[in-house]
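Taking it in order: structure first as structure tokens, then the write-up.
Only one protein chain is missing from this complex, and each of the others stays in its spot.
And now, chain A:
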Amino acid sequence: MSRFEAKKPSLCKSEPLTSERVRATLSVLKGIVTSCYGPLGRLKQLHNSLGGSVCTTSQSSALLANLSVTHPILKILTTSMQNHVSCFSDCGLFTAILCCNLIENAQRIGLTPSTVIKLNKHLLRLCISYLKSEACGCRIPVDFSSTQILLCLVRSILTSKPASMLTRKEIDHISTLILRAFLLTIPENTEDHIILGESIIVPLKGQRVIDSTVLPGILIEMSEVQLMKGLPVKKSDSLKVALFCASLSGDLSDTGEGTVVVSYGVSLENAVLDQLLNLGRQLVSDHVDLVMCQKVIHPSLKQFLSMHRVIAVDRVGVALMEPLSKVTGSQPIGSLGSISPSSYGSVKDLCTAKFGFKHFFHLIPNEATVCSLLLCNRNDTAWDELKLTCQTALHVLQLTLKEPCVLLGGGCTETHLAAYIRHKTCNEPESILKDEGCNQTELHLITEAFCSALESLAASLEHDGGEILTDMKYGHFWSLQADSPSIVNWPDLLSRCGCGLYNSQEELSWSFLRSTCHPFAPQTCLPHEAAGSANYLTLDCFTAKLNGLQVAVETANLILDLSYVIEDKN
């Protein structure tokens, strides 16, 4: 007997942003992302409270992957953050906080969403064209002939992830390794376009961070039994390689549904094994030196191969297949039939290496653009965080190679940009007013909302109750102890600005970030020596931040534009 149930009507809510619950959840989310921001950010323990693994993190990618939100508005927000992070790795928290700030500020001023959206878009265009212009005062060109700027960039990324628990020395060590790993992925002979190689992160948990290292080529973990069998003598100056993606374990490939009926005395297993051994014979007669298989190789085949002085490496794993195929120039073989000679590739050498308690095959390719970053950290939580951080840093370096410039970090870009926008809309409002068809008050309110969203984003870097200042010359970010004595002492109390470019001794005047000050034109052109002088600049990835800015404004606009949420309750 079947039962029918009447369909429930869809639920329609108007003006979702005005609901108290939405505001409350948005502010919880904002609280989470804001408290994680920056090198002094607080960490979050993510777990299921049932004894599952605990992830301690302050990174957007780890946070967003684990957050499960219910409300559609929050889903819009987290999804666009995730998309940003998956494309650019960095600046996820930046984007999320800015987006929340923009929504909050827009709600506070109470103008119609369409006006807000229109002007937000305009201000965004202003920001982007400024950041891309030659006159931009918070952008530094990257000189690839020296490592200084690149090291600063990597170090800034490592410093901003406190949950990887690195000491200063360890940060320096890992920064150098990441940079070296990145440089190893750049091909030596460049023609029209460069195809970057890959850095493979090899886990070595439990060891000291300082034991981490980078090797050109690929490391494949192996058992001690395999180590015992030893390596054959090289016959020529390279080793011939066959790479299998098909399983060579000797089980029957999928027999489909139904039953296979076999008469007594026939062994399918033996039949498959015979086929495998035939394959082995072909490999031997083709003078293959090294057989690698993504999955398992049947012990009998292994034995056969090793009797003929062919090294067999199995259970390589899917992650290594692409780099292996790339460095050896071999085609992964997917069947047990006969092998076309063109599938074979070659490597320069193969040796063994031991790190910690683990043994590895070390594959040295002829032309290496693949390297292995052997990453150590003391415990699992910190290792996972460090791995994510390294991936981010490597990605950021790639992005920087495409667009060779970096932005000043430590909050300076944000405060500088806010000062620029304020000054711009205050001094040249005519074109905007004409283009967007709004009045002076609206423009002023929305500019204020936009700029204070940027400024409070910068202020989120502070977690210990300090005050944030900005100087009236460069518009940079300065932090000051709360309840500090008179202004006279400020040059002594402030040491350097957030990015580390300027110090407090150069006749600057400051004001509190949140106080209303007169718009001023921040000095745009960077002092030429800036790029070379400071050793410890805090820097951000240009491409990632620019995209983050766009995503944040556009997502905020999208959310502000929502007038109905319609839920299907069936």
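The definition used in the following text is that a contact is a pair of C-beta atoms (placed from the backbone, for glycine too) under 8 Å apart; a residue touches a chain by one contact, two chains touch by 3 or more; residues count from 1.
In this text, contacts and distances are computed from a predicted model.
This complex has a chain not shown, and the name its UniProt record holds, of "Bardet-Biedl syndrome 12 protein", "Probable cytosolic iron-sulfur protein assembly protein CIAO1 homolog", "Large ribosomal subunit protein uL4m" or "RNA polymerase II transcription factor B subunit 3", is "Bardet-Biedl syndrome 12 protein". For the options A:R180, A:K387, A:H444 or A:H463, the residue in contact with the chain missing from this view is A:H463. Check A:T167, A:N278, A:S335 or A:N427 against the missing chain and you find that the one touching it is A:T167. Between the chain not shown and the residues A:M292, A:C497 or A:I559, the one that touches is A:C497. Residue A:P299 is the one among A:P187, A:P299 or A:G437 that touches the chain not shown.
Screening A:S14, A:N66 or A:T112 against the full complex identifies A:N66 as the residue touching the chain left out. The omitted chain makes contact with chain A at the following residues, 25, 28-29, 31-32, 35, 38-40, 42-51, 53-54, 56, 63, 66-71, 74, 159, 162-163, 165, 167-169, 205-208, 224-225, 228, 247, 249-252, 255, 257-264, 266, 268, 295-296, 298-300, 303, 307, 314-315, 356-357, 378-382, 410, 462-467, 478-481, 493-500, 536, 538.
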